[in-house]
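Missing here is one protein chain; the remaining ones are kept as they sit in the complex.
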Amino acid sequence: MQKLSVAILGATGAVGQRFIELLENHPWFEVKEVVGSSRSAGRPYGEMVNWVLDGSVPDSVAGLTVKSSDAALDSPLVFSALPKDAAQVEFELAAAGHMVCTNASLNRMAEDVPLLLPEVNADHIALIDAQRRKRGFTTGAVVANSNCTAMPVVMALAPLRKFGVSKYLVVSAQATSGAGYPGVASLDILDNIIPYVSGDEDKLETEPLKMLGRLNGERVDMLNAVASASCNRVPVIDGHLVVVSVSLDTAPDLDEIITAWDSFRGPHPVPSLPSAPEQPVRYLPQIDRPQPRRDRSTGRGMTTTIGRLRRCPLLGYKFAALSHNTIRGAAGCSILNAELLAAQGYLGDFRPVSAQMAFGD
Amino acid sequence: MQKLSVAILGATGAVGQRFIELLENHPWFEVKEVVGSSRSAGRPYGEMVNWVLDGSVPDSVAGLTVKSSDAALDSPLVFSALPKDAAQVEFELAAAGHMVCTNASLNRMAEDVPLLLPEVNADHIALIDAQRRKRGFTTGAVVANSNCTAMPVVMALAPLRKFGVSKYLVVSAQATSGAGYPGVASLDILDNIIPYVSGDEDKLETEPLKMLGRLNGERVDMLNAVASASCNRVPVIDGHLVVVSVSLDTAPDLDEIITAWDSFRGPHPVPSLPSAPEQPVRYLPQIDRPQPRRDRSTGRGMTTTIGRLRRCPLLGYKFAALSHNTIRGAAGCSILNAELLAAQGYLGDFRPVSAQMAFGD
Amino acid sequence: MQKLSVAILGATGAVGQRFIELLENHPWFEVKEVVGSSRSAGRPYGEMVNWVLDGSVPDSVAGLTVKSSDAALDSPLVFSALPKDAAQVEFELAAAGHMVCTNASLNRMAEDVPLLLPEVNADHIALIDAQRRKRGFTTGAVVANSNCTAMPVVMALAPLRKFGVSKYLVVSAQATSGAGYPGVASLDILDNIIPYVSGDEDKLETEPLKMLGRLNGERVDMLNAVASASCNRVPVIDGHLVVVSVSLDTAPDLDEIITAWDSFRGPHPVPSLPSAPEQPVRYLPQIDRPQPRRDRSTGRGMTTTIGRLRRCPLLGYKFAALSHNTIRGAAGCSILNAELLAAQGYLGDFRPVSAQMAFGD
Partner (left out) sequence: MQKLSVAILGATGAVGQRFIELLENHPWFEVKEVVGSSRSAGRPYGEMVNWVLDGSVPDSVAGLTVKSSDAALDSPLVFSALPKDAAQVEFELAAAGHMVCTNASLNRMAEDVPLLLPEVNADHIALIDAQRRKRGFTTGAVVANSNCTAMPVVMALAPLRKFGVSKYLVVSAQATSGAGYPGVASLDILDNIIPYVSGDEDKLETEPLKMLGRLNGERVDMLNAVASASCNRVPVIDGHLVVVSVSLDTAPDLDEIITAWDSFRGPHPVPSLPSAPEQPVRYLPQIDRPQPRRDRSTGRGMTTTIGRLRRCPLLGYKFAALSHNTIRGAAGCSILNAELLAAQGYLGDFRPVSAQMAFGD
């Protein structure tokens, strides 16, 4: 099988680097184009990038020449790690026929953009058809993934939809990698907590409602729930922890909730996609888990871990949940989204071999 | 004025050290006795203590010989930094005539023990009379201060009592000094959060109700409110941050709440006590405050700082509050309690000169 | 091939846990016995251990019953993660026929105990014969690995032996995991450096001299060099960084030194052992490397990374070197030592299949 050529927008940033790291040796996709700022354009990626992840730039990408943001791209599939204010280029790329899987927040809440989380709302992929019709796209589209802090909230609440989620209150402890690089200054965060993360509280009170919503023809009906969020930055490298209180319409036992989490699987063909974890959600029985450093890499960073489920005297139930913010909460989720698009035939002629076999086409 | 002799129980521990640091150069009290474990007894304090605070052991205390826990004490006033399971000795000391101001949790909720916070419930001091009668004490008594994480909650809610506090939900980010020394292992907390602090959630759901309760003859009627708490340990040295959502019976404007905080003062004679801060509660207008490292020392560690007041879609209002956990939340509060006892004539013949003047006896 | 049964002494400690983690899915060895304190003995390992590494206890070990330290062991191969003062049991186990690969410091400098580092001094294995003869052992022996901070020093200096190492000065920045668990208190190390690590300076000034020494019959002639060490604890989880100045008898160019490092390989059959990294030493060209968090996992934690080679106005050359202290500097090195013993026929009848093939027996 020939791998599909992939371009990365915002390739020199922290999330762009995570895309490149996760796509090294990917069975279906191969990074062939890296797009950066005008300052970097025309020079080898390996020289221009300040690699902030562990280890070094993968050799397969180090030699690629950085393209400028207005260069035409050859890759059918584009991953975007652009900041919000640069993300308007994404619809232009979609218009030019590219499938854009984006981590940027700009278009997440647009009615015709799927805010896709394969295990949770794979059927929202149908919004692509509306998007193409409305915007005159043919082979292209923009598919978004959620805010990184919304991720553990949605992964924890999705298995509870059957109990009727009517209210949730979230307090977050967010890792510094969520702010990109250079992002949070060490003078701001060593021996400190910052009780504010610009923009994230709004996202936590809205994005989950769309993600957990029900597809209704070619639109999504929002989940009818009331939400409240308070966001905090903490001196942790990776892993967003959320402390959640939730009201459920039915009154499940604690054991029923734990079973709902541990047995949660995405719909066919999601569990067999290359980046899908064995368990999307895993309940940890220890009294003091999940912990960011110890649990963020569960399922290669794609499993959301949950712990401390107990009664909340005010809202009914409370617990803590954790997702790796730059893997499950950003690049890893975008890649899983693209795998779903490939498996469902949204990437033109490209048909992944293992998906054909796995999915029984 | 002759200073009053003071003894410290648990003097070699982290809170014991904070007592000694704060009492250096205290205008009324002087540390004359330090009580420690049998391992330390009989040796100079300066040799036995592993001083974990900044700087070094104050010279005035370094030369004191550590007394064992069963030694008779001469000091009328005793500060206790004992762990919970050692705190049963406190009533024995009270029976022997000592006024014991304790930071231990053992007796906080006993009906006849005041859980004293001078600015908030100075009148609860009247429980001492009931305690003495019931237990046959003459000059002695046990007076407790609250859990260190309950402190910022109570300081923030006390000025709001007039609006009718009916519900509060707290998520904490607690400094490692709250666990004493050696306490939290560095392997547990570097690049990490622990979403569990043994015992503290119960305390946060009960102690504030007593502290905010109303004195009714010689007992306290608990505040009639429902509470929910989730406690977390974070890689911060000092300063407990709480994120609070609260329901108020009346519907004050945000400005009214801020005014209630900034104008909050304790009753006479509390504001003139040596350890009382100018402002017990101070609202910070910046969008990203309070922060533990930058705000914990406000008012020499005795001021609770609050920020980010805004509407909570679920409970009505939300905000963040911060108290220095080993000063306002432990040793500093105990000392302020003792100052109030002195000013009110509960320390036998001892009459502080400045209090006489200030309080106009 | 049937795997060889292995016992772990000190199995519940931090290094013991690292042995268990690294031996999960090992091609030759299988953990069948775990030995702990009397408090743990008789109970399932998974219940007794406070797992401080990432993730959870491997299932294959969680169900093993912890044995007490005086129980007879069945495993021919024993890994010891005992503290120094408990390590006297190791010679008793050797007398009983066990091959003991130990991380404890007690016997490292004993004349008949090889301080083994396969890439550097595989021939020192011959000390086993002297040890067996001297102590009356038959199939057993004690084989030590070095202090974890000595590791990056020795790995960096070994390839330079051909230039004549006459002096080295080391200043370390040691991770907290080097002190075990609970080890370093968070109150001691957050926002702090401790310029002292008990015992390590002596080890850094002596152990490398033995490890870099020359086998002379059945003894080792120490390297004739003068050393000075200053050890510091830093707020880093894993990875010991050393800043080294060194005097070399010949005057190699910087490039010659870098080539010596990058081309360094252990003698046959070391490079083909399962735990051997592709490159034991790797020079990083970036100006600000190696860094503990980013480089400690190079070669699955078995590669020592070096950077910043430049002239030292005082000693000739200077550079920084980094080894993962609980992998290459402890458990990983012990396992590599055991693999060498297996390949060389020191583990009784056990003959690893891949080694037979690889080593061409």
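Per-chain numbering from 1; labels A, B and C assigned in written order.
Keep this in mind: contacts are C-beta pairs under 8 Å (C-beta built on N, C-alpha and C of every residue); 3 or more make two chains touch, one makes a residue touch a chain.
Values in this document were obtained by computation on a predicted structure and should not be read as measured data.
Checked against the full complex, the one of B:60, B:139 or B:297 touching the unshown chain is B:297.
Although one chain is not drawn, the whole complex shows that of C:208, C:235 or C:332 it is C:235 that touches it.
Interface note for the absent chain: among A:88, A:138, A:186 or A:224, the touching residue is A:186. Touching the missing chain, out of C:109, C:126, C:171 or C:258, is residue C:171. Residues of chain A in contact with the chain left out of this view: 14, 52, 176-177, 181-191, 235-237. Although one chain is not displayed, its contacts with chain B can still be listed: residues 53-56, 190-191, 237, 284, 293-295, 297-298. For chain C, the residues touching the absent chain in the complete assembly are 167, 169, 171, 173, 190-196, 205, 226-228, 230, 232, 234-237, 241, 243, 245, 287-294, 307-308, 312-315, 318, 320.
Keep this in mind: only the chains that are shown with their structure count from here on.
Per-chain Cα centroids separate chain B from chain C by 48 Å. Look at where the CA atoms of chain A average out and do the same for chain C: the two points lie 40 Å apart. Annotation for chain C: residues 190-191, 237 touch two or more other chains.
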